[in-house]
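A single protein chain has been omitted; all remaining protein chains appear in their positions.
On to chain A.
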Amino acid sequence: MEQVELIDITKSYDKQKKVLNEISLSIEKGEFFVLVGPSGSGKSTLLRMIAGLEDITDGTLKINDKVVNHLPPKERNLSMVFQNYALYPHLTVEQNILFGLKAKKVSKVEQQERLRETAEMMGLSELLSRKPRELSGGQRQRVALARSVVSQAPLCLMDEPLSNLDAKLRANMRVEIRRLQKRLGLTMIYVTHDQVEAMTMGDRIMVLNDGIIQQIGKPITLYNEPANLFVASFIGSPKMNLGKAKFSTDYKQLIIEGVLPIEMDPLSVSERLKDVNLTVGIRAEHIFSGMEENATHYLEVVNVEHLGNETTLAFDIGTELWTAKWPGQWMINVGDKIPVRISVEHLCYFDSDSEELLKAATAGKSQEVVAI
C-alpha cells in the first residue's frame, strides 16, 4: 500500500528558479526511504513540503490516498525529527516528550502509559526530570526520537537527525533508528547528505541534485548501476573512479584518459558505445592487486592510506586521481610502481555528454551480492 505519493511536485520561490522540478515518487507503507543529495539539492525542502511546513507550488501530494496539499501539518498525522532536535529548553525531558500529546488532548492515563513505554524503549527512564541542556548530544537525539515515537504517527520524517553527532555515536544511532523503524513498522522518510547513512539505512534511496531526481532504487542497485555520472560519483566511498575513454580504431583497446589502455573483445563492443563520447567508471575495490603473471598494468602510487583492515592506494590517471581499495595490509610506499589487474567486465560506461549510464558493469552482481 502506498503511504505517501508525490505527483509532479514542484517548488519555486517567487516564481523564479525551480528548487524542485516535477518530483514524482511513491513510498510504501513501512518503508525506510532515504532522500540523499548534496546541500542545496532541495531534499530538505521536499521533506518540509511533505510535512506541510512549506507550500507546494505545483503538483499533488497524497498521504494514504488522500490529497493533503492544503492540510495543515497537524492534520497529516505525522511526526518529525529536526536536525537541531527542536527540544524546548525550558521543559524537562518528560514534558518535552509529552508536549505533542498534551496539544492533541490525549488522556492523562494514556500519556503516562505511552511515556513509560517510550522512555523504556529509548533508555531515557533515568533522565525524565532533566532539562535538555543537561543532556549529551546522543541523549538529546534520543529525546527527539522519543517525542516522535510517542505520537504514534504512522509516518515519521527525519531531517538530517544525525549530523550533529560524532562519528561513533552516529554509527550507533543509525542502527538504533533502523531497528526502531522496523519494530514499530513506521514509514520513514529520512533526509541526509551523507551517502553512507543513505546506503546503510535505506530500503530505497532517492538521489536528488539541483531539484531533479537522479535515481531511485535499492542501495545496491545505486551502487552497481548508477544511472548517471552524478550518482556514480556521489554514492560509494571512495567515489567511483571515472575517466574519459576512447576506443582504439580496431576496438581491441579502450584507452582511458589517453594513458591507460584496456584490452577489449571487439565483438563485445555494442554499437551504442561506438558513436558517443565515453566516460568509464570503475569501483576502487575492482582495481585488484596483480601478480607478475596476471597484472594488466603497472601504476605509480601517489598516496597510501593504511586503515588496518584495508589499504587505499591512489594513482594519477591522466588528469584524474584514481583510488584502489585492497583488503588487508600492504607494505607499499609512495612512488612504487605496483602491478594491478583491471578487467573490462568491471567497467561502467557513461555518455560524457548526457552523463547517462550506457552499460553497467557486467561482472559483480553475481559475485558480490550473495543471496542467503
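What we mean here is this: contacts are C-beta pairs under 8 Å (C-beta built on N, C-alpha and C of every residue); 3 or more make two chains touch, one makes a residue touch a chain; residues count from 1.
Note that in this section contacts and distances are computed from a predicted model.
K.L.:
What is the missing chain called in its UniProt entry, if the choices are "Hydantoinase B/oxoprolinase family protein", "Spore coat protein JC", "Carbohydrate ABC transporter permease" or "Na(+)/H(+) antiporter subunit C"?
P.N.:
"Carbohydrate ABC transporter permease"
K.L.:
Which listed residue (A:Ser79, A:Thr279 or A:Thr311) would be found touching the missing chain in the intact complex?
P.N.:
In the complete complex, the chain left out is touched by residue A:Ser79.
K.L.:
With the missing chain put back, one of A:Lys104, A:Arg183, A:Lys218 or A:His306 would touch it. Which one?
P.N.:
Reading the full complex, the residue touching the unseen chain is A:Lys104.
K.L.:
For the full complex, which residue in A:Ile7, A:Ala51 or A:Ile332 touches the chain that was left out?
P.N.:
A:Ala51
K.L.:
Counting contacts across the full complex, list the positions on chain A that touch the omitted chain.
P.N.:
Listed in rising order, the touching residues are 51-53, 72-75, 78-80, 82-86, 88-90, 99-100, 103-104, 147, 151.
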